[in-house]
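I have a structure here, written as structure tokens, and I will follow up with some questions on it.
Every protein chain but one is kept in place in this view of the complex.
Chain nomenclature is as follows: A and B, assigned in order of appearance, with residue numbering initiated at 1 for each chain independently.
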């Protein structure tokens, strides 16, 4: 895929964001696409693939959302990007005639990403399309678990007490250093969302939860 | 090694292909070198190291095959590149006098790769050499297993039924989406070779085989 990007745009600057999305985890991948594209300079192109669906008749997409471009399959991977922007513009990519049936990343997505990086306009890559495949809103839940076991949620701060994994999280702190020891607490993470952590521990293990776990916001007592 | 490439060619564009070749697996590494170098723009330089052999008196090589350059040890790592091209040109690299005896990657291969990337010609790097170390032809077999458990073989399509791991693979499909569920099938992979997969499963586990496993082509029944 990187070769195909460079073949289309020899001056492209390639940045790997993540190779740790689990196979078939479209929701987790969608979080990484959204989160990983924050902060890049205007005009950045974000190429993302999560299987399955390869070789099915799903469409191949290129999107503009704000100053970012996105390229990938129309399988719900861009649900979070679309849900958080009002200015999304999408086209259905024209497939190159020689494209392999089983390797869209290399033959369809990467060349399109390279062309966008090289200055080709979105509407030169395909026909506008509107009815994108989107995942249902999961409700309050865990979007992602980072390498330290912290839970990234889709809740906006501030929150009161939270119920998750059969336990109640009522502590909060501004930073790890200020948090109580060994007890789950919430804080505002780097993405501006509520995260749940355990100082010098792993919140995912302490709470026994994974990506997608439901969260209940408790009323003030 | 990356520092040494950049020291020799400050404008080099570095692309990591794979760090997942097992130590000492020259055959698997040779597949990755060949497969990973497909599709890059002309003049690309592909640097590859698989141990062992460090510090032995093996030669250090730079090759041109088509429009690609390759740099690495003369231990069979380039067998597949050489077997699939007729226009290979090779030189035995002159070792810098200060080269460490135990880190050829940094002190011999990377500087040579950087110089090639910067436009130095192959014959300026050493004397032509012809009798490269090559691995014996393995016969029909598994070259590589990807992250999904799919088996990449060295067979060219089309094939009939295949015998592998004590089982017969007779189904085939154009894409994963069109494949039968849970049953091994063959398809044409992204490299144009026959691959064996299991839809929503792992072919390596279902067939109980690893890299190097022999394959028998069964006569039409």
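Operating definition for what follows: a contact is a pair of C-beta atoms (placed from the backbone, for glycine too) under 8 Å apart; a residue touches a chain by one contact, two chains touch by 3 or more.
Quantities reported herein were computed from a predicted structural model and do not represent experimental measurements.
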Residues of chain A (touch criterion as defined above) contacting the omitted chain: 13, 15-16, 38-41, 44, 147-148, 174-178, 187-190, 200
Chain B residues touching the omitted chain (full complex): 2-4, 6-7, 10, 14, 16, 23, 51-57, 100-103, 106-107
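Going forward, only the chains that are shown with their structure count from here on.
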Whole-Å gap separating chain A and chain B, where each centre is the average of the chain's CA atoms: 32
